[in-house]
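Sharing a structure with you now.
Note that one protein chain is taken out, while the other chains of the complex remain in position.
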Amino acid sequence: MAYRGAGGHGQPPSAVRSRVSPGSLSTCRTRTHNICMVSDFFYPNMGGVESHIYQLSQCLIERGHKVIIVTHAYGNRKGIRYLTNGLKVYYLPLKVMYNQSTATTLFHSLPLLRCIFVRERVTIIHSHSSFSAMAHDALFHAKTMGLQTVFTDHSLFGFADVSSVLTNKLLTVSLCDTNHIICVSYTSKENTVLRAALNPEIVSVIPNAVDPTDFTPEPFRRHDSIITIVVVSRLVYRKGTDLLSGIIPELCQKYPDLNFIIGGEGPKRIILEEVRERYQLHDRVRLLGALEHKDVRNVLVQGHIFLNTSLTEAFCMAIVEAASCGLQVVSTRVGGIPEVLPENLIILCEPSVKSLCEGLEKAISQLKSGALPAPENIHNVVKTFYTWRNVAERTEKVYDRVAGEAVLPMDKRLDRLISHCGPVTGCIFALLAVFNFLFLLFLRWMTPDSIIDVAIDATGPKGAWTRQYPYSKKGGENNEMSKPR
Amino acid sequence: MDLCKGGGTGLCLRGRIMCAQPGTNTKEAKWQKILYERQPFPDNYVDRRFLEELQKNIYARKYQYWAVVFESSVVVQQLCSVCVFVVIWWYMDEGLLAPQWLFGTGLASSLIGYVLFDLIDGGEGRKKSGRTRWADLKSALVFITFTYGFSPVLKTLTESVSTDTIYAMAVFMLLGHLIFFDYGANAAIVSSTLSLNMAIFASVCLASRLPRSLHAFIMVTFAIQIFALWPMLQKKLKACTPRSYVGVTLLFAFSALGGLLSISAVGAILFALLLVSISCLCPFYLIRLQLFKENIHGPWDEAEIKEDLSRFLS
Partner (left out) sequence: MEDERSFSDICGGRLALQRRYYSPSCREFCLSCPRLSLRSLTAVTCTVWLAAYGLFTLCENSMILSAAIFITLLGLLGYLHFVKIDQETLLIIDSLGIQMTSSYASGKESTTFIEMGKVKDVVINEAIYMQKVIYYLCILLKDPMEPHGISQVVPVFQSAKPRLDCLIEVYRSCQEILAHQKATSASP
């Protein structure tokens, strides 16, 4: 039974090995890292950040690194669990405050995080999402402990209102002594550099990716007698559901053979229902409600045109998924969207009903005249754009660079905080950093690093799960991989 | 960080081939702001075009000094209203002002204001709202009857509360009235109902310290006139005849100052300073501060929906 962890995850160890080699990826592996991904957002929560962390971790494991993930407990899912290929996830019992983000006091998470960093022999902390309090806490503690830090920003933020002024200040504090920052698009990089007043040289752009094998076209699933427009997004203001409510009646009156399929849930669903009611479009506008990620593809392949009405977007995964399924994409020209797809695969419009309707009409006329390329061809082009392997390879370069850098010692860190974050905020956070350091000294006195057990690696060069022969004679150590519950 | 090799991604999508061979001279390849191709630049490459779409202060307004002074008159008016109210209350409390006289004057000025209210815009506003004169008369009658009927209750309502508490409460309520008053700014804190309620509450508090219930009745009526009806007339005056509005403001400010002067010279001087600083110094300061404004805009901003989408739903 105890061997189940080592050998029972579906693939024989040799298969794991062979997956590492294809392509030019495993040419010159110089060193491996012990990486700890920290974010409040992880499965079972669903979203872009969650899948990014998971896919990136899997590819890094495949490349021979040790990866663990730290997040907060989701309901009954707390403690330590293993996912595919020995990806170890710590679900820490921290209090959730708002929108799945934990409450922060900047100190209370130090004992647990320190214990994890020490027992897993972590060398690089990689935090995700600026909305996650835990990610910022981990950065703060890691710098106190003298570990290398990397941060990935997944979202865009304005500069106009009071709340953004405050969050941007906190981001400045959090990132001013972080070793490297990763953004998902060039627009996002500009945004982050401005928000946190960073040197652009330490900000890398590494786009998100989609798994092209999950999003394959299937042209037989759609009816060619009618034209179907698919929308898959959360129905909230920021995703432009209001624009959608204007587009639907406008186009439905003009084209009798036009149908809409709308997937997703949200507070703005009500206005779509009102529009449907008012214009008697029940048979032409289908509202599917919340979709699971695995169902998205089945919805996408039913349509000819994909419409994205977002008002702000750092990197739009939805349009890549749709293009990968062979749909013609019509989208608003906001945020990083113009960078994502080449001009012949996307029709960009201004965020207004008029412009989006013109864009859709153009797509419809192209479709009717047969000027659009076949879904299979679009898929073959798109599938080369974004792959997780590529993302992992580029992230690895960031890790290699970061590992060679020195972490700021305490005195330099305090100097940097005070000089970089303004006199008031800088001094406050410098004081907090000192408190954190004293707290760390206290913890080191209470439980010295030497009496914290080193965890058995599940992944990485000595990983129990990737070992070639898990049943070798001295295989006792493999057996510690108990069954995750 | 070394260069990313773009081998295998030499896509020919727009009829343009990206030269991505490792041996290519990187200076010749032009950086593009795209993500779907591997470019021969490191991931942390900063191009000359970095932040070229950054714009500053595109929505910033240019202020004219006298225009700001004119707009500040709303604040001056409201301060003067509060001052006049307190002065009148003081006269009543001291017994220097007969309630009948105040009631008569108030009634007369209300009638004049009522006629003016319709005359200024030639009855346009009335037509739009569709309210008849009969309805106005009815509500006025109902209000006066009820206030008169309940004035003995108002008089004794706060008798058990100490006078100091009443004064403190009245001061807070009048301050609150000034804070929450709708000066025309579009802010979350503005709430004209709350502001009016606070003023009426202050008047009820102060009225309970007057000698008789008739006094109390007339004080509350006066509060309604000066805090509810007078701002409405002001708003219309300001919109239709700005010149006369400036005149009315000046006249009102001087009469408030005069009233205060008859009670306390120091108070009058301080009040005059306050009015001058609000109407002259603050606008000057605002225009100076505009020079330091740095509002950043760029492609990351959340797009605004400029069209009116309600037509699809109405």
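For clarity, chains are labelled A and B in written order, and residue numbers in each chain start from 1.
Please note the rule applied: a residue touches a chain if its C-beta (ideal position, glycine included) is under 8 Å from a C-beta of that chain, and two chains touch if they have at least 3 such contacts.
Values in this document were obtained by computation on a predicted structure and should not be read as measured data.
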Worksheet item: Shown chains touched by the missing chain?
Response: A
Response to the item:
Out of A:162, A:406 or A:451, the sole contact with the unshown chain comes from A:451
Discussion item. For a quick check of understanding: of A:37, A:56 or A:92, which residue touches the chain that isn't displayed?
Written reply: A:92
Discussion item. To test your reading of the contact rule: which positions on chain A touch the chain that is missing from view?
Written reply: 1-2, 78-80, 90, 92-93, 111-112, 115-116, 119, 447-448, 451-455, 476-477, 479-480, 482-483, 485
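Note that only the chains that are shown with their structure count from here on.
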Response to the item:
Cα centroid separation, chain A vs chain B, in Å, comes to 43
Worksheet entry | Touching residues (chain side chain A, partner chain B) in the complex | 24, 156-160, 185-188, 190-191, 193-194, 200-207, 238, 240, 242-243, 245-246, 249-250, 271, 274-275, 278, 311-312, 314-315, 332, 334-336, 338-345, 351-354, 381, 384-386, 390, 394, 397-398, 401
Response to the item:
The residues of chain B that touch chain A in their complex are 1-2, 4-5, 7-9, 11, 13-14, 33-38, 42-44, 46, 50-51, 53-54, 295-307, 309, 312-313
